[in-house]
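A single protein chain has been removed from this complex, and every other one stays in its place.
Going in written order, the chains are labelled A and B, and every chain counts its residues from 1.
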Amino acid sequence: MSNAHSSALRHHFANLDQQKDSSVLGMWTFIVQEILFFGGLFLVYTIYRHEYFDVFEACSHHLDWKLGAANTVVLIFSSLTMAMGVHAAALGQKKATAAWLVLTIVLGSIFLGVKVVEYTEKFEHHLVPGPHFLPPEEAAHELKIQPSQTGQAQLYFSLYFAMTGLHAIHMIIGIPIILYLAWRSWHGAYTPAYHTPVELTGLYWHFVDIVWIFLFPLLYLIGHH
Amino acid sequence: MSAVVAAREPQLPKEHYLNADYGVRSWLFTIDHKRIALLYLASVTFMFFLGGMYAAAIRLELVTPPGDMFSSETYNKLFTGHGVLMVFFFLIPTIPGVLGNFLIPLMIGAKDLAFPRINLLSWYCYMAGAGFVLYALVEGGLDTGWTFYTPYSTSFSNTNVILAGVGIFFAGFSSILTGLNFIVTIHKMRAPGLTWFRLPLFVWAHYATSLIQILGTPVIAVTILLVALERGFHFGFFDPARGGDPILFQHLFWFYSHPAVYIMILPAMGVISELVACFSRKKIFGYGFVAGSSLAIAVLGFLVWAHHMFVSGLSVYASLIFSAISFLVAIPSAIKVFNWTATLYRGSVSWQTPMLYAVGFIGLFVIGGLTGLFLAALGLDVHVTDTYFIVAHFHYVMVGSVVMAYMGGLHFWWPKITGRHYPEWWARVSAVIIFVGFNLTFFPQFILGYLGMPRRYHYYPDEFQVLNVMSSAGASILAVGYMIPMVYFAWSMRYGRIATANPWPATGLEWQTASPPPTENFAVTPTVDEEVYDYTRPPKEPTFV
Partner (left out) sequence: MFSGFPLFPEQASTLALGVDGLYFFLVLVTAFFFVAISAALLFFSVKYRRRSPHEWPAEIHGSLMLELAWSIVPFLICVVIFAWGAILFFSMNRPPDNAIEVSVVGKRWMWKLQHMTGQREINELHIPVGRAVKLTLTSEDVIHSFFVPAFRVKKDAVPGRYNVMWFQATKPGRYHLFCAEYCGTQHSRMIGEIIAMEPADFQTWIQGGPAPESPVAAGQKLFAELNCITCHRADSQGRGPVLDGLAGSTVKLLGGGTAVADDTYLRESILVPAAKIVDGYQPIMPTYQGQVSEEGVLHLLAYIQSLKGQAGAAGAAGGNK
């Protein structure tokens, strides 16, 4: 253990390796619990999609798959820029790290912006579940389902909002953290020997992206288009 | 002899974690796992007595068959408050939060848990959750039962479901963070030479518990979120009017809440292993089997959730599978009990207070565990489920066993935590009172349940009165039993006899440092070169003081 890094070493660890191993294992454990967290929702989705496939298919056609696909591309690029940021941090390039991280934030914000557009459209069309949801006759017309299936359409949109909303919240939590990392990196907090925070946040960000990779086909691409 | 003792009268160390710093801030912003353990101790004790007051009110009401003390609304809020406080804010967090937090770093020879600040955050999550729930209980109450079954909780209850849900969400997050911390700490922070099979069984048990916390708790979190969305924003997930399935909620709920029972009992079993080993001066018989059975219980615990739903209309074949796996949980539980018993064989058995609690635990756990077989047996479960039989069963497991183990552990490690002894005579008396009071409270409930008295009943038929009066009488004895330790623990913190570093004496690294330990736990980094529970010779003098 060299003294140069002792500022990063927390008092209760023997050395930086132990500290880093612990942090990485901690992050993976956190991601495991995240998987179970989303897993509950995916289970509910699977059951109702199986039960009410026709309605889910019809409602899915109401989502704009082009916006969804565009957002998927945006997120995949943000994962790339995040990976570049981690890479730059590992090489000790402070400014490059900061730049890649800022680019990640920009892409993440674009994604959220598109989500806002989509949500607004749902509000305007009264597709938010609850008492303001379209009355059966209009729902039948708008979504091309039977009037009696309106309740099940509400199930679909409930899941749509719950799943994409939770995903969006995870991104909203990620962005300020990345911003903080960019600022710290600019001021030289990370070195090739110690850049664990960047690496771990990268793991988190990739996880959030992967959730979307599942959400997009499950919600936007049911049946034929 | 007395002159010799006087000459070697133990002294408190000059500096230790308790006097390292003073003032409220030094506690509220501490990242020392030992201090955080004491924060937990204070808060769970408060919640335990609060939950106990709810229980007292329930038992008082049930002395007479008609609901003549409280209105039905109030009664329903009482048993809900009792359940929510005890399950989510006492039973689940207590042993990991207090004993686990305090001891795991000490037992594995680490200076702290891997993530001290996350540890503190976990306590704050607990407190935030407690705040929400207490507010919900005070401001209008909650009447869904701790199980929050839909559609009652989503569409019919007029009480603070969302607020309480937020509180439980926070408590769950606290539990997840604790589990995460333990997993990483046990993997990465063990002292040199401390291999997996040299770990105390307490650590094994907490490792298994942490796995459940990580894998189960997120599911209840998302389930509560769905209930809140359905209730607050009229989303539909479990609403039969929209094609949703209220039974699906029960699947999700029990996917966590059944393993949650093992979050409570596994750490308790870990404590019992330590106590039995120390007070019989024997390595735990079948150490590997006892360690492995903790993991087996953790894994099997995830595959049995639907045994709570045998009368809900679950298909017969699904019921068969869940029943069969439920029986399998009995095997690792039996292995533990037999091995603890066998540990005493040819040991050197001492009946000090922690051992009284350990033996009491084994007795109550045998009853609690075996009555679980009644509930796993399909045809019999139909009759006894949702009656006082199940109330008695889970109190034998969750109070009889878990609280006995917690009390035993608290007595055992009290000299380590405070540097002072509790008064032995009072402790033995209260242990006996608790044991007697507990059995008098809950044994009649088995009979009541088989007679058919449903749980959560405010009014009940006259013929159940005698047994209910017995139960209420037992509860008052139990209350006294719990009060006495409160008094003498508080007393002993100032006036108790000063303890040595290893007073019992016991094996384990936590006894190799001062009582109470310094902030960094060990003056020198410990190394381990002997096997676990080596009681064949006197434990070596504390070497890492």
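A few comments on the model shown:
Everything below uses one rule, namely that a contact is a pair of C-beta atoms (placed from the backbone, for glycine too) under 8 Å apart; a residue touches a chain by one contact, two chains touch by 3 or more.
Just so it is clear, the model here is predicted, and its values are computed rather than measured.
Only one residue from B:345, B:425 or B:495 touches the chain missing from this view: B:345. Considering B:377, B:429 or B:498, the position touching the chain not shown turns out to be B:377 (whole complex). From the set B:20, B:436 or B:451, the residue in touch with the chain omitted from the display is B:451, counting the whole complex. Among B:28, B:466 or B:490, only B:466 touches the chain left out of the display.
Mapped onto chain B, the footprint of the missing chain covers residues 67, 72-73, 76, 143, 145, 147, 149, 151-152, 155-157, 240-241, 243, 245-247, 280-283, 285-289, 310-313, 316, 319-320, 323-324, 327-328, 330-331, 334-335, 337-339, 341-342, 344-351, 359, 362-363, 366-367, 370-371, 373-374, 376-383, 385-387, 447, 450-452, 454-463, 465-467, 534-538.
Against the chain not shown here, chain A presents residues 52, 54-55, 136, 145-149, 151-152.
Keep this in mind: only the chains that are shown with their structure count from here on.
If you check the complex, the residues on chain A that touch chain B are 10-14, 18, 21-22, 25-26, 29-30, 32-34, 36-41, 43-44, 47-48, 51-52, 129-131, 151-152, 154-155, 158-159, 161-162, 166. By the touch criterion stated above, chain B contacts chain A in their complex at residues 110-116, 118, 176, 180-181, 183-185, 187-189, 214-219, 221-223, 225-226, 229-230, 233-237, 239, 241-245, 248, 252, 255, 520, 525.
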